[in-house]
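Before I ask anything, let me first share the structure, which is written out below as structure tokens.
Excluded from the complex is one protein chain; the other protein chains are retained at their positions.
Showing chain A:
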Amino acid sequence: MTERKMVVFLIAATCVFLVGTIVTMVVPFKSINDPKLKIATVKPYTPLQLEGRDIYIREGCNNCHTQTVRPLLADTERYGEYSKTGEFVYDQPFLWGSRRTGPDLARIGGKYPDAWHEKHMKDPQSMVPRSNMPKYAFLTHPLDTSLTEKKMKTLGFPYTQADLAACQGKTELDAMVAYLQKLGTDIPWREAAKTQLVGELKNPFLDNVTVLPEGKKIYDANCAQCHGADLKGGVGPSLVDIDKPDADIFTTVYAGRQATGMPAFGDTLGKERTWKVVTFLKLRQRH
């Protein structure tokens, strides 16, 4: 008698669990896989990118970095176009994360040149002085490719022998950078979101030496990592004796130049501070 009561209880409890489970966990499988949400330009990972993704998982990067841009001003202005369901169909597992100790990485691809990522992964503080990210210099050892083909087959991703050969001689860091550079680039959002500067651009601080100290501060915090503390270059070209019109420099800093890997700083600096750093670059030689 008492046994039966317990069995009835167990069955009842299981049924009660299953109601919410079926409605909110099982049923969505149908709507999330809706073909209407497919995005034709979204491509699976290449062998090198997949190896990079596995290193991202191994190192637990998702404990500090999210990979979803929410449709909120604070997210889209900072990270780019909001994330779409169709962009994640090849993500097994998903890597959306739950805490942004570091910035979101859903659209990091194409934001910085490879050389920036390499320096940053090896020594984050050399590129972002007060960052608290650990150093990942140990990733420079050779990539283990013994499972690469099996991984591609397991996930059903297309690949060629040339793709596999491209992993040979690469380091784990190369794979990681290849993965990061792919993130969020399957849809051409960066072109669409590119800042269009209209009208005549006139430097409000032209020949105004009083803004030089602030301009230098902005330079040290944002530009020196790539162009050198002494402006002699590094990841980016030398800016010593830069001889371009103020408006051109402003456009490059504010909107970036994708072809060369120069990131856009308009969102971070705004117009006024961008003009101050332009003024610093132009006037420092004479003062």
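Here is the rule we go by: a residue touches a chain if its C-beta (ideal position, glycine included) is under 8 Å from a C-beta of that chain, and two chains touch if they have at least 3 such contacts; residues count from 1.
Everything that follows uses one rule, which is that contacts and distances are computed from a predicted model.
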**Report entry** The complex's invisible chain, by UniProt name, from "Cbb3-type cytochrome c oxidase subunit I", "Glycerol-3-phosphate ABC transporter permease", "Acyclic terpene utilisation N-terminal domain-containing protein" or "Iron-binding zinc finger CDGSH type domain-containing protein"
**Finding:** "Cbb3-type cytochrome c oxidase subunit I"
Query - Contact partner of the left-out chain, one of A:93, A:158 or A:199 - result: A:93
**Report entry** Contact with the hidden chain (one of A:64, A:212 or A:247)
**Finding:** A:64
Report summary line: Per the touch rule stated above, chain A touches the missing chain via residues 1-3, 5-7, 9-10, 13-14, 16-21, 23-25, 28-29, 31-33, 54, 57-64, 66, 68, 70-74, 77-78, 83-85, 87-96, 98-103, 124-125, 128, 130-138, 147, 150-151, 154-155, 266-268, 270-271
